[in-house]
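Here it is, the structure in full.
Every protein chain of the complex appears in place save one, which is left out.
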Amino acid sequence: MRKVYVVGVGMTKVGKHTEVSMRDLAAEAISNALDEVGNEKPEAIVVGNMLSSLVEQENLAALIADHAGLRGICGLKVEGACGSGGVAVLTGYLMVASGLYSKVLVVGVEKLLERPTPDTLRGLAYAADADYELIYGVSFAGLNALIMRYYMSKYNVKREELALWSVMMHQNGVKNPYAQLRNEITLETVLNSPVVADPIRLYDACPLSDGAAAIYLTNEDWKKLSDTPVLIAGVSNAVDSPDLSSRFSLDELFASRLSAENALRMAKLSVKDVDVAEIHDAYTITAAVSLESIGFAEKGKAAKLWSEGRFKPGDKPTINPSGGLKSRGHPVGATGVYQVAEVVMQLRGDFPGVLVPAEVGLTQNVGGVGSNVTTVLLKR
Amino acid sequence: MRKVYVVGVGMTKVGKHTEVSMRDLAAEAISNALDEVGNEKPEAIVVGNMLSSLVEQENLAALIADHAGLRGICGLKVEGACGSGGVAVLTGYLMVASGLYSKVLVVGVEKLLERPTPDTLRGLAYAADADYELIYGVSFAGLNALIMRYYMSKYNVKREELALWSVMMHQNGVKNPYAQLRNEITLETVLNSPVVADPIRLYDACPLSDGAAAIYLTNEDWKKLSDTPVLIAGVSNAVDSPDLSSRFSLDELFASRLSAENALRMAKLSVKDVDVAEIHDAYTITAAVSLESIGFAEKGKAAKLWSEGRFKPGDKPTINPSGGLKSRGHPVGATGVYQVAEVVMQLRGDFPGVLVPAEVGLTQNVGGVGSNVTTVLLKR
Amino acid sequence: MTTIQRIWRIKNILLRLISTRCLECGFIAYPPKASCPKCGSRKVVEEELPKVGEVLTYTVINVPLKGFEEFTPLIIGLIKLGDAKVLAELVDVKPEDVRIGMKVVATLRRSTKTLDGVIPYVLKFKPLTLKLNTTT
Partner (left out) sequence: MTTIQRIWRIKNILLRLISTRCLECGFIAYPPKASCPKCGSRKVVEEELPKVGEVLTYTVINVPLKGFEEFTPLIIGLIKLGDAKVLAELVDVKPEDVRIGMKVVATLRRSTKTLDGVIPYVLKFKPLTLKLNTTT
């Protein structure tokens, strides 16, 4: 299999971009990534997006490629709910690894703030089972709240312990110029915030976000486009049922575990080798079960570990120096691409926020409540 | 680059499947394909679909994989408007060619008859530019009608000549047990049918369809799963602007030409080598400009050729022995997979409709009005 | 805000709680699957679930999806019914009175309008009273 390298990254600030169209947001991230490779024209583009249908636009690969001056190249959109960015990275990887393309642009883009909140929340619930779950009006927060209550009860985890995750994320995110929520918060901020879907409160959850991120992938011949190419040492995706009812387990993300195991095996690495990781903390509970499913913590112990100060800058692994979904934000189809771009910058040593000395990085992007999960291993 | 083979295909009848859910329709096509490979479990699934958002369901790869007993494998959905099936085939190809996966299932599925027609037509227009075209209420038929009038005027092509395409397609489709419209029609049927978007009449257009198709891809090691593996000798995709306004030309599909040229070059084949092809005749005009853009006819001459009897069974190339989109039907995200499945069966000699002696086959799936086009070359 | 076709198509599953049980490994799945999620076998048979069970976990949703404003706060439970689990709305109980382990029974109730404006009926779950208990 041909080796695949990330030789350029580009991001927009995550936040509310009412004044910018989706195509312009994507073009901005693309320009930033192309700037890093001397504007070398890619041969293919992969777009990650989940919900452009809410504003009646599909065919995003053609729309964005053309807008960015790339008419005529190969293009397609990929979707895996909130894990769309992750599967976009996987698809870009396949393009280069196959030998069919040698220069590939992967761009994730999402605008969740285009429609009124109840409409957007309904759209996010398209990740669930429309026939058997959406019919009951359960929101995405509600599905995660079911997991959270089950987990807290089974492992006797305290509300306060989970809430500390958000405090830690805002401490990191405040230093990230691309982050959406750049303010420090306290435990009380979380515990006194409004209940969204009990036991999930507003500050347990990531914000609704607009944003776009791009990475430029090449093979051995073209890695010279960068002085600091970063190797994709492993990548793997796994799916689970969108419905929670038929899951094998409610306190482990089966697809997260499979995806991480496979990606680590491919990279010939162990979870102990990881210096820095960007994981998918859509809710504080998602952080806990993701850390445990990947293998960074024992079952039921993640929140205890972070309450004791683990996973902060200085620890190995440092988790979410970007501020994570909680503080950086979660433009769903773009998030998996942001994560890879951020870890690449960590490994290159030029991430403009909390910077961690690192040789090996991991990203994990989770679609649905763990129904479509992609893990990527990156190496300097 | 590893060679990639099609070792199994499966289809459902195209038509109105109100009584069957999208997941069951996809599972039926998957079962049929798995039957051909002794139920060998695939390692990954690619789902092609455009408009499941109209029924509030995304995350289709997880939903369909899980429903079909494939929980835990790699899965993602790809989209390229009406060319979604084509990009799904490309993505499946990349999975095997890269070496990351050796057994991959590609399934296209679409249910266009779930919502009232005005809603579905609006959804199909998501392939266009929502900001600058959909705002004027232009339908997909309307966009193609603009091309048709321009083409007829520029090349002095007669209404009757274009209409003969539909007659020919119904002659083929009547013998295809999977086809949606299995009745012979006359020139008068077309010329007297209601005007949808002048000059496009109802019988210039493909029907709205439900359907699912699957193909099973493997590498050299696993091609033994079939006695008659068919090689994917070439595959290429190209994009053009979704908007018609900024196109370089209105009478050629730029992306169709690029995609066909690249796929033929990759396969080291010429357009003259093609024995059988399934092309994207969403409208009679689409058939004409596609045939010309691929190189099967000179500019402005396609309708003249088929009026003289070319492209029928017995001619080289035979075009659309399935009946094409016009008669087989056009379940948009599935169409590109149907085309490949049909040509594979032609090359194996077991297509249950019009059967053509063939060694080399071509498929071309067109998204939008030529904005996302995938061409596949298949060899016995 | 589902569609009328959908409700019509799956009403039997929704109202009788039809699961699928694998004849190879015994795994039971709701919603029903075409093949077994555990072992992949296509040999699955339909099996009606009991209508009485207990709450495994629940949530109270204060921020509604479009279309569910009138049902807010919305109590959603994941309910153990025999060997299967079913996600559904909990009714006839105050949010603060729901408990993990609480016994509940299915009851026919109206849902929110479909995209086509039709009002579908679905199974929701209410606390099992002693009186009901003796009859089940």
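Residue numbering begins at 1 within each chain, and the chains themselves are lettered A, B and C in the order written.
The rule is short, and it goes like this: a contact is a pair of C-beta atoms (placed from the backbone, for glycine too) under 8 Å apart; a residue touches a chain by one contact, two chains touch by 3 or more.
In this text the structure is predicted, and so the values were computed from the model without any measurement.
**Q** In the full assembly, spell out which visible chains the left-out chain is touching.
**A** Spelled out, the missing chain touches these shown chains: A, B.
**Q** Tell me which of B:Asp119, B:Glu261 or B:Asp315 is the one touching the absent chain.
**A** B:Asp119
**Q** Pick out the residues on subunit A that sit against the missing chain.
**A** That gives, for subunit A, the contact residues 18-21, 23-24, 27, 31, 41, 55-56, 66-71, 114-116.
**Q** Could I get the residues of subunit B that touch the absent chain, sorted low to high?
**A** Where subunit B meets the chain not shown: residues 116-119, 121-122, 125, 129-139, 141-142, 145-147, 149-150, 153, 194-200, 241, 243-248, 250.
Methods note: only the chains that are shown with their structure count from here on.
**Q** Where the CA atoms of subunit B average out and where those of subunit C average out, how many Å apart are those spots?
**A** Roughly 39 Å, centre to centre.
**Q** Give the residues of subunit A that touch two or more other chains, as numbers and ranges in rising order.
**A** Residues 122, 125, 129-131, 134, 241, 246.
**Q** Which subunit C residues sit where two or more other chains touch them?
**A** In subunit C, the residues touching two or more other chains are 1-2, 6, 10, 33, 37-38.
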